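Sharing a structure here in structure tokens format.
What you see is part of a larger complex, with each chain still in position.
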Amino acid sequence: MKLITAVVKPFRLDEVKAALKDAGIAGITVGEVQGFGRQSGHTEVYRGTEYQIDFVPKIRLEVLASDEQVEQLVDVISAAARTGKIGDGKIWVTPVEQVLRIRTGEQGPDAI
Amino acid sequence: MEGNIAWVLMSTALVLFMTPGLAFFYGGMVRSKNFLAMLMQNFFAIGLLAVLWVVVGYSIAFGRFGDGGWFGGFGHVGFKGVGTAAHLGLGIPDVLFAAFQMTFAIITPALITGATADRLKFGAYAVFIGAWSLLVYSPVAHWVFAGGWIAKMGALDFAGGAVVHINAGAAALALVLLLGPRKGHGKEPMPPHALPWTLLGTGILYFGWFGFNAGSALAANGIAAQALMNTLVAPAAAMLGWLLLERVKGKHTTTLGAASGAVAGMVAITPCAGFVGTMPAVIIGFLAGALCYLALTIKAVVGLDDALDVLAVHLVGGLFGSVALGFFADPAVNAAVRHPGLLISGGGIALLVDQVVAAVVVCGFSLVASLILGKIIDVVIGLRVDEDTEDVGLDQSLHVESAYAFGDL
């Protein structure tokens, strides 16, 4: 099993969620994060003082998936999140050794 | 006379306080990325419109008081002749009357910001409300409040059902037509980002509205007392009316419903406040709450994106209140009622007709004038921000600020 983590632009969240739903995904966990990257952040001005705000609001998604699903899901997320402009974000995949559904105690792919 | 002055001093402060209240009422409902922009538009209305009022707006509205005409003229430009003496047959200094009326001139254009939320350029907004204030608000105020043709005709408007709410509501409609919907409207959910601010705004509006309505008596007398009572009970009844329908239709009562219902009641009672008795105020309020709730569906039907329901609350509420006065105006409450309302003993349809005429004319005039004005601005500098600005949010793009800082540690 794998964990797919994606960092995307906040206003693409609805698209990504819809696309994952369509791809038959059963669950997602998302959080609000701040990203620093090539996208250059922005300047804020308070009483004449400029602050360089390096961090840009992003959404971080986690999706647990079986090995077979991974490739497709990465494509799905990527397609739904892409605007083509800098700052679209990253997707990365890490190995997962065990998954458990708390409610039932099910383990492995069934628990996803 | 000191008592009257004391009350109008206080009322002026109360009405000025309503504009920040409105800022938060609306601000809680927009998405957080546009919260400051909403606050900004409302606070800026104070800055710009107070100064414009002194320069020329007051003169256009209240020059040639009682002439039965269309336009006040330029006799009081720069507040010439507006001093601490009392004229105009009022028991308060001219400068106080001008201050009280200034607060109305400020909040009326600010009401529009609810409809245009999240996509109107700040520069275009500034130009629009400045021009609208002089070309639409001040003339209409002259017709109704300054003894202009509508007042002469016989229509009544205690505190601005037509001048304020119908007027602003029609302008909001015009801008919504010109602006088009928010990006993602109808596809993405855009729930209020933090209702507590909206409830706070509601509390401030309720509080300030006592100055708005009871202050419009321009005296501390029985009429002011009745207006205050009506301003207390009509929003309360409207809250019940709104929540009842909400409950019947949707199985739930919501906090935003309570707030919205109350504001609908404030709007509807505005033209009636000093002209009707307490029980009629309860009835007007209750019906206004129910009606404005039903009016929420209009925008869906006509396919408009009136972001925060200025049409359902202010236009519909204002129209309803203005017409309701034709049914409930009561000479026993206020001797200024020459033709009692239809449901009042001795009443007829004379007033009702006048009320409808006034409402329709103000609505039509404001709509057409606003469309023309908005269109010109759109052509010259553009009304709407670009897509990126809308995605990122107005706060960061236009005002280089954030409402809530990240990691301020």
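A and B are the chain letters, set down in written order, and residue numbers restart from 1 in every chain.
Operating definition for what follows: a residue touches a chain if its C-beta (ideal position, glycine included) is under 8 Å from a C-beta of that chain, and two chains touch if they have at least 3 such contacts.
Keep in mind that this is a model prediction, so the values were computed, not measured.
Trainee: What copy formula describes every protein chain in this structure file?
Mentor: Composition of the full complex, by label: A x3, B x3.
In the analysis below, only the chains that are shown with their structure count from here on.
Trainee: Quick check: in the complex, which residue numbers of chain A touch chain B?
Mentor: 9, 11, 14, 34, 42-46, 53, 55, 57
Trainee: For a test of understanding, state which residues of chain B touch chain A in their complex under the given definition.
Mentor: For this pair, the touching residues of chain B are 184, 187-189, 391, 396, 400-402, 406-407.
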